[in-house]
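Just one protein chain is left out here, and the rest sit where they should.
On to subunit A.
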């Protein structure tokens, strides 16, 4: 009982200390952008430039996904003409960019963050609200 209690304590502490949330930045409206402010918990773990570079690239990729350009208009008009049934068959531009983003995050994790014991989760898994970085070295429980 005492052992369980202290494991739970450690797990709780680990869970709190180890997750850093990068929130959304709404200054440009409702488009998906993340705050580039460098969180203080990561000061010892990673270079500030590197972090800002990652977040800035992510912001650019999301901006590209939501860009109102000619391709999205063509897609939208085509969809409207076919009563939106074309969405059943075709992968939208947004989904293609999301795949690119997933690949980029994977690549960043492999090259930069995993060697330092950090992990960047894909924001789409959290409803495009936060990007989560957490420290895998502190969480020691194996269940």
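Some observations on this one:
The definition used in the following text is that a residue touches a chain if its C-beta (ideal position, glycine included) is under 8 Å from a C-beta of that chain, and two chains touch if they have at least 3 such contacts; residues count from 1.
Keep in mind that, in the parts below, contacts and distances are computed from a predicted model.
Not shown: a single chain whose UniProt protein name, out of "Something about silencing protein 4 domain-containing protein", "Palmitoyltransferase", "Nuclear cap-binding protein subunit 1" or "Iron permease FTR1 family protein", is "Palmitoyltransferase". Where subunit A meets the omitted chain, the residues involved are 4, 7-8, 12, 15-16, 19, 21, 24, 26-30, 65-68, 71-81, 83-95, 98, 124-130, 132, 143.
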